[in-house]
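Shown here: the complex without one of its protein chains, the others still in place.
The first chain written gets the first letter, and so on, giving A and B; residue counts start at 1 in each chain.
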């Protein structure tokens, strides 16, 4: 899909400086050629401004002087780049309809503009909204409800009675609505606590490959509008996540923890159960969160990488850190 | 499914205090209404005792004085709650039989009381016991054996020759019996070591969504009776886990490590290869286990969360901790 640069300026709220031209693709500044547009958000790439072969650049006004080609000028080149990319690379329009190789319950309601791919299984009582795509190999269990214009990629499992909103993207291998991990000791063994809640996903949510979100024990697990979850994240039963919170890969959140809106949570973070994290909290990668966070701000744990040789020495001292502190206190007292 | 409160008392070994009534559901104490039962395990919720709208409470005798409604009295409210929940919310009875949209090898044996859902593939030589359910989209590879009354949810993969016991629950996306990760250096490249062991899962085991358990290199990987595994756990080749051990999400256990029975292992724990962990060990979340544990007790590692600003300062010092300790020793010597 190609656009004239002037059209892109209008559609993205940026300003065209230079000649109009036809733009067909996005490329990295180093490999861009005729018909390509690229962007510079970082002054350190400014050296490429003079010798790029791109047809156009997305830049801040301050770089215009060095720019040898046409430009879309904006205060936020990365945002305009994303808007341009969404225009040049729209989601593929799948042909509506149900594959003859899908298995669809007679009691399921599937909007006539939705599509269901081969090998998908749609169980009883399921409802699927307009323009929604169900990928190959997906299993949509009993009474699940999926809104409009949502894309469920291949081999996804949506558990019974789970609800997904509009304009979501659920990537392959995701499992929504498995039982929460709840047991109570009964002698030496453990008795399962039935997990009778569900999972509710808002609108404009994206969920990465192989991420798992468990159903609630009593109350539902709730993912707010605009939440973005990366791959291989684990969300336990009864967790709630506020609107527009973003979580990177391989993070695990334990049961009944409540996370506010507008949070940025890094990868490999662990958050224990029954905590409250307020709005607009940043948690850096690999942090272990063991207490509630009541003030917005940035939080961290973990220790810095070193050569294994140095790390061994320092790490061994960690095991006697309390003793070391006592020795320092004694020195201070005796000095 | 509704019960009279007196019936629930009898079936759960608790004592009815107050009027009998009909109980149809479980709810949180704050949202419970007529026909609901709820429980209080924690004295901090006792404030709700007087004004709950639930029809009945599950409580310890010491809270009876403040209780305004009927009660099931017990020393372990959480256990009685779980028993009540299992009565009120029994697993759904799937209709026995093989879906016409499943693919089942002629050489597979499937008990006539078992069920196989649409889109499942059952390979040659597989044996499936009485009352067992195979979910939609599952692949049960050659010669796998699954016991009675086990529930395999959607999109599970059971590798060839793996064995699963009775009364297990295997959640969606689980992969049992992928090859263990075994290679030997051969020049610059690595030669694969064939993984000729299998995976053996005991009875009453629950395995969470997207957890992976690899087949053994030579000896089998063995999961004991009553083990409960949360989501996204990785169990490597040749690991053995003793009865009734419980492991939280996103923990990874490396090859040939042996874990005892009755252990409680937190989330995001890492356990390196060839270790022995004795019985009744507690390992807190995010711990890195690099040596065997021969005494039962509780073990931990990781560092505490702080504001990123404070953490940066402290973390930087960690890289010179050995030097700091030497400086303290020198001060002590010179004082």
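What to note about this one:
Quick note on the criterion: contacts are C-beta pairs under 8 Å (C-beta built on N, C-alpha and C of every residue); 3 or more make two chains touch, one makes a residue touch a chain.
Computed from a predicted structure; not experimentally measured.
Screening A:117, A:199 or A:253 against the full complex identifies A:117 as the residue touching the chain left out. Taking the complete complex into account, A:154 is the one of A:154, A:276 or A:298 that touches the chain left out. Interface note: of A:173, A:216 or A:238, the residue touching the hidden chain in the full complex is A:173. Of the candidate positions B:11, B:46 or B:196, contact with the unshown chain belongs to B:196. In the full complex, the hidden chain is touched by chain B at residues 103, 119-121, 123, 137-139, 141, 155, 157, 159, 173, 175, 178-179, 181, 183-186, 188-194, 196, 210, 212, 214, 218-219, 232, 234, 236, 250, 252, 254, 268, 270, 272, 282, 284, 287-291, 297-304, 306, 310, 313-314, 316-318, 320-321, 324, 327-328, 331, 334-335.
By the touch rule set out above, chain A reaches the unshown chain at residues 26-28, 76, 78-79, 81-83, 85-86, 88-89, 99, 101, 117-119, 135-137, 153-155, 169, 171-173, 204, 206, 208-210, 226, 228, 230-232, 243-244, 246, 248-250, 262, 267-268, 285-286, 302-309, 311-312, 315-316, 318-322, 324-325, 328, 331-332, 335.
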